[in-house]
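Every protein chain except one is present and positioned as in the full complex.
Should a chain be cited, it is by its letter among A, B and C, assigned in written order, with residues numbered from 1 in that chain.
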Amino acid sequence: MKTIYLDHVATNPLHPEVLEAMLPYFRELYGNPLSIYEPGLKAREAIEKARESTAALINAKPKEIIFTASGAEANNFALKGIAYANQNKGKHIIVSKIEHHSVLNTARFLEKSGFAVTYLPVDKYGLINPEDVEKALTKETILISIIHASPEIGAIEPIVEISRIAKQKGLILHTDAVASVGNIPVDVQALGVDLLSFTAHQFYGPKGAAALYVREGGRIVPLIYGGIQEGGRRAGTENVPAIVGMGKAAELAKRDLQKRMDRVKVLRDKLITNALKTEKVLLTGPPEKRLPGHASFVVEYIEGEAMLLLLAAKGIYSASGSACSSKALKASPVLISIGIPAHLAQGSVVFTLGEETTEEDINYFNETFPQIISRLRGISPYAKGWEGMEGSSCTVQK
Amino acid sequence: MKTIYLDHVATNPLHPEVLEAMLPYFRELYGNPLSIYEPGLKAREAIEKARESTAALINAKPKEIIFTASGAEANNFALKGIAYANQNKGKHIIVSKIEHHSVLNTARFLEKSGFAVTYLPVDKYGLINPEDVEKALTKETILISIIHASPEIGAIEPIVEISRIAKQKGLILHTDAVASVGNIPVDVQALGVDLLSFTAHQFYGPKGAAALYVREGGRIVPLIYGGIQEGGRRAGTENVPAIVGMGKAAELAKRDLQKRMDRVKVLRDKLITNALKTEKVLLTGPPEKRLPGHASFVVEYIEGEAMLLLLAAKGIYSASGSACSSKALKASPVLISIGIPAHLAQGSVVFTLGEETTEEDINYFNETFPQIISRLRGISPYAKGWEGMEGSSCTVQK
Amino acid sequence: MYSAKVMDHFTNPRNVGEMPDADGIGTEGNPVCGDVMKIYIKVSDDKITDAKFQTFGCGAAIAVSSMVTEMVKGLTLDEALKITKASLAEALDGLPPQKMHCSNLGADALHKAIEDYKVKQGK
Partner (left out) sequence: MYSAKVMDHFTNPRNVGEMPDADGIGTEGNPVCGDVMKIYIKVSDDKITDAKFQTFGCGAAIAVSSMVTEMVKGLTLDEALKITKASLAEALDGLPPQKMHCSNLGADALHKAIEDYKVKQGK
């Protein structure tokens, strides 16, 4: 069966050129980049070359790039590293309610360690009002960390406006750009951020390579102590093939960005237009200020995991923010934050298009999706509406 | 030119079977292991299979394995995670002076965060006296972290004896087994440790995959917060190919361990016997209680980096603990800890044998090494002894 | 993730739909949690002669509903009351642990339907 991958926000296959670039570093140029003989020196050179193209993708300088092993690590590093480096100046941090778990849960850890954290609300589209940032500031504020684009609802946040506020007050601004880098232009100068997290597997690079951008001169306390790798800011023997792969993927992403965006946007719009023709299907996230390949919905009266499974049975791979589709069995806090009631959040489904998505794929999807909705509604006790629904809070029986 | 890699303690090429096992997970089975469609489910299965063989290598249960991206991360995780999880019980930690930087520097970070740390001395062979552990205990002690084997001098520490003390006092024992796992039998039950760090690239697995063993029921605070990967204890999209590679490498290491040990030990003994025939060449580390493939020396009157470079020019790749060969420009603290004066530590050189090392390689080495020593001594002003040497402390001019 | 049997009952659910002339109806779960099952039974001589379901929920919930309606047909009410979460999961060749409690509501809905029947019968 032909399969149609519409879950590019979860991860991506390696681009063939990326794999090719990585292969020599597994067995031939296997040296430790700290070593002073040939296979080590070659590995070191390759890392520095990768640093250049990785930096170029976000318009940074090579020395502003610290390689990490995941976006989650970059986010943990940014929040803890900045908090610890600046705790003498103050102990208040601002994040949004729609941050990724790797930001939210790090913020909670910092709360336990004596920091105060403000969790900013968002509007019905998931957008932050920069005025809310301003209002949340206290004399103790040291760091603002706001996601650049939401993987769940595609919303692109007004980082430039928030940066103006941060600059005015001399505060440090971090953005989690894991879902945006490689999908839309991301320029650290234009955004005006001091730190930015991104991960290679979001743009056809390898899993196991990611980076934290730290503006030149910025002080950060390491998350992983040890040797002098990454200028002493992130220890551990470098994952050379993965870093090389990230460099190559960054190079391709920079080269092809406009083309990739233009292609997926047209197809995505077609998908959204068609999906909204079915009754009681709502777009989540902003209609305009969203990632070009991102379509997300709630479908009333049915549940997300069931949709995913039936779609998968038809060869279509996608994601959901429903409780049942998450291992934590909790509906996505992002959907709750934008005011979707919990029973509707169960009907969440997210489609993210990518480089290999074709018009034919979308035509097939557009045919299949309404069929699956109607099939599941045919089973649902709520097919005619939510009448008779019980209470509005959920305590899972154990 | 044929090259002879005698720096297996720095890193290793991938075993061809390991690379083969990894390849399908780059482009075909690329899914996110959290996803519920085919490429994701296959990735999840592959990770759980890798967890089984990784656990088997150290005689642990699969659920006791937390995958990380490096040995350094595993060590940071162990120390901080146990310190934070137990700080209500006490704030004293014991480590040795010959720990890897990833333990030492994490310990120093914890000192800054209000923990007290004892750095235990070692004897002239680099061995810890378990009585010293006992003497260092205070009412506040929560954690003992002692390296299993030293990558610099090959010493294998008496973890079993230290474990007896830890158990008696109900203390948590961690060991950094990065340099030992895959090189000698490591059995968490026999060692009696609660946590153990190891890394795949030390046994022909990939860079970017490592693990922390945490005994069943052990509580640890995450180093990397985020999603529910690794049972919520270590977030970040899993580096599937690397984890699969670690699993395969662990399987091979378990299967071939005895054979590998027997082979390298014979060759290593030959190397040591020959090297010690040259005047003023001293073995560092214990003559017996050392890693089977490990030979380390100080060569008087000459400097390590110069030796490495001339050896490399002859196709022999090796390592040194000299100040000049380290990017930090400091002589190895391990050599200082075993009582080697700083000027002698400059003559440090370390040879570590591996699976592909042949008798022919060692014969060639045995011919070459004395030549290189005599060549460099021919240039040295100290060729006739250290007389006329200046002061004994070093302040680098800037 | 799911056994072949779960996938079979999920993709080809048996006994789907309302039953306007049901003798007993039981609903369990809450859409806020993600799973709701509504079980309809027809009873004659203390035996369940027919069963249908409507379910809002995940794959496991739908498969459990299908399975429970298959299993009860022909059972006496007492026999049907012996159906449990565990026996349903077993009949489906197992369920993922995290689905055992939140999506495996079939036994509870069934028991409620039997209860409903008994109440209606004035028993």
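Here is the rule we go by: a residue touches a chain if its C-beta (ideal position, glycine included) is under 8 Å from a C-beta of that chain, and two chains touch if they have at least 3 such contacts.
Only a predicted model underlies this, so the values are computations on that prediction, with no experimental measurement involved.
Peer 1: Decide which residue listed in B:Ser322, B:Ser337 or B:Thr352 touches the omitted chain of the complex.
Peer 2: Reading the full complex, the residue touching the unseen chain is B:Ser322.
Peer 1: Which one touches the absent chain: B:Leu267, B:Ala306 or B:Val350?
Peer 2: B:Ala306
Peer 1: So that we can see where the missing chain sits, which residues of chain B does it touch?
Peer 2: So the residues of chain B touching the missing chain come out as 301-306, 309-310, 313, 322-325, 327, 329, 331, 341-343, 346, 378-383, 386, 389-394, 396-398.
What we mean here is this: only the chains that are shown with their structure count from here on.
Peer 1: Take the average of all CA coordinates in chain A, do the same for chain B, and state the distance between these two points in whole angstrom.
Peer 2: So the centre of chain A lies 34 Å away from the centre of chain B.
Peer 1: Indicate the whole-number Å distance between the mean C-alpha point of chain B and the mean C-alpha point of chain C.
Peer 2: Computed from C-alpha means, the inter-chain centre distance equals 57 Å.
Peer 1: Touching at least two other chains at once: which residues of chain B meet that condition?
Peer 2: Residues 36 of chain B each touch two or more of the other chains.
Peer 1: Can you list the chain C residues in contact with two or more other chains?
Peer 2: As it turns out, chain C has no residue touching two or more other chains.
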